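Presenting subunit A:
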Amino acid sequence: MPESSDRPFPPGDYPVVVVGSGPGGLQASYYLRHLGIDHAVISADSSAGGMFRRFPFFQRLLSWTKPYGPVPRDDRFYEWYDWNSLLAEEPASKAIMPGLMDGTSSFPSRPEMELNLATFAERTGLSVRYDCSWEQTRRDGERFVLQTSDGEYRGQVVIFAVGIAEPYKPDTPGFEHVAHYVDTRSPESYAGKRLFIVGKENSGFELATGLLQWAQRIVLCSPRPAKLSVNTHSLLGVRARYIQPVEDQILGGGVFMLNASINRIDRLGNGFRIMCSRSEGGAELAIDADEVIAATGFVCPLRDLADIGVSMFGRSQLPSMTNHWESATAPGVYFAGTIGQGVSGMKKYGLPANSGAVHGARYNARTLVYHVAQKHFNVELPKPMVEPSRLVDTLLEEATRAPELWNQKSYLARSFLLNPSTGILDEGVVPLADFVDTEGPAAVAIAVETDDTGDIHPAVYVREERRPAVETLLSSQAMHDFRTAEHRAQLSSLLSGVTAGAVK
Partner candidate 1 sequence: MTSALGRVPLFEGVSEESMERLVAVTGEMEFEPGQFVVLQGQVGTGLYVIVGGSVRVVRGTEEIARLGPNDFFGELSVIDQMPRNASVQAIEPTRCLALASWDLLDLLESDAKLSLNLIRGLAARVRGQGELHHH
Partner candidate 2 sequence: MALSPQELVDTLAGLSLFADLSRPQLEQVAHKMTEESYPVGQRILRQGFTGTGFYVILDGEVAVRIDGDERARLQKGDFFGEMSILLGEPPVADVVTTRQLHVLHLGGPELEGFLRDHPPIMYRMLKTVAMRLRNASQLRS
């Protein structure tokens, strides 16, 4: 049977090539197809799901989907209560996750999440060429050429949604002998073993929690103490459900938290001897273990993209990007999925958006595709007109009910152009940092933001023609409903000046 009739997207020339079949790749492909942009989707995996085909090993996801939320599942604001479903335009493909959960938890298990993504691909009829591995990259005139295990793919635009799941181990002597987090086996195989885990971030704690009842002894080792989210009062740091090992350590129950740097790991019989130096005082220690797992993190598998000019930064080797997730140094190369966390946005008070997780990345992917469509393929996106008398109510409605704004606070905004001759035009969802810093036509944008006290409130940005935007914060509201008389009055007076009285 000829291979090409079995598998979609044979090697060749496409306007856009998408690499990856996790949440980022699937979401990008959906909207490319929605806008009628021809593209190929290739993936080294053999099925949909990305990282969720393997991780997390022992735990449910950290992102919620509430089967019985405050709004019904077909309400657009349900997306604020469902952080795991991908976005779709047709009702049958929206909010797939809650229907697949067994009801025992608001957090899906890994298999449930994998099924969620596979069901999305199936129900929306997305195609992916699986078992097609991207290996090398080069330019050819205006095209990017991806060398894959199946042959060459040429694209005007390439979207890499390849995740941040390539294992990273330090090059300290001996690490070549030890397993990485990704190599973790079934828990029973660690029964009675002395376990040494390198790293005290979420992956290390996830393993320690999952193997707590199996291992004879667990040592968690890294130079710095664990940063716990219950101490940082945020989602940064090790999440609450993983800190059983901390309690065990405090109670003296066979878990040891060691603040030390590892100098060397030697094989010792069937096990290992870890030579380390304590962070306080520098005393040298030798610790023996039956199993060592390096929970030392991941990098972004960008292969040879540096050779075509993609610059990278940080310990995860993320690409440096523009506010539209395009490589800052190699135009035409875009990134979707969790890699989007490398675009910081406004990050007021150091608070990041949710670009690293599905509930943020899905909106980024949609916004990215709309941007690619306009910039590279001259697709005209509709900009519905808004009656001047309706502008204030529309803005406050969006601040209260737009899931894009709630999931990506201070990162994505709803924008309206204020052109005196063409009227007020709805520009849709835009990256906020781009709106406030790009000189452009007169416009107003609204976003939802949190300040350093945890107060949630709308933020209005008014941009006059060829001037940078000016910020005005509106008040918070106990039930997060900003459609009050007070808000209307505040916003009306703010906008009446800019719209020359057109707005009431």
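Candidate selection criterion: all candidates are chains of the complex that A comes from, given by their letters.
Everything that follows uses one rule, which is that a contact is a pair of C-beta atoms (placed from the backbone, for glycine too) under 8 Å apart; a residue touches a chain by one contact, two chains touch by 3 or more; residues count from 1.
The model shown is predicted, which means the values in this text are computed figures rather than measured ones.
**Q** Tell me which of 1 or 2 touches subunit A in this complex.
**A** 2
**Q** If you look only at subunit A, which of its residues touch candidate 2 in the complex?
**A** For this pair, the touching residues of subunit A are 170, 223-224, 227, 279, 311-315, 317-318, 320-323, 328-329, 342, 344, 346-351, 410, 433, 436-437, 451-452, 468, 470-471, 473.
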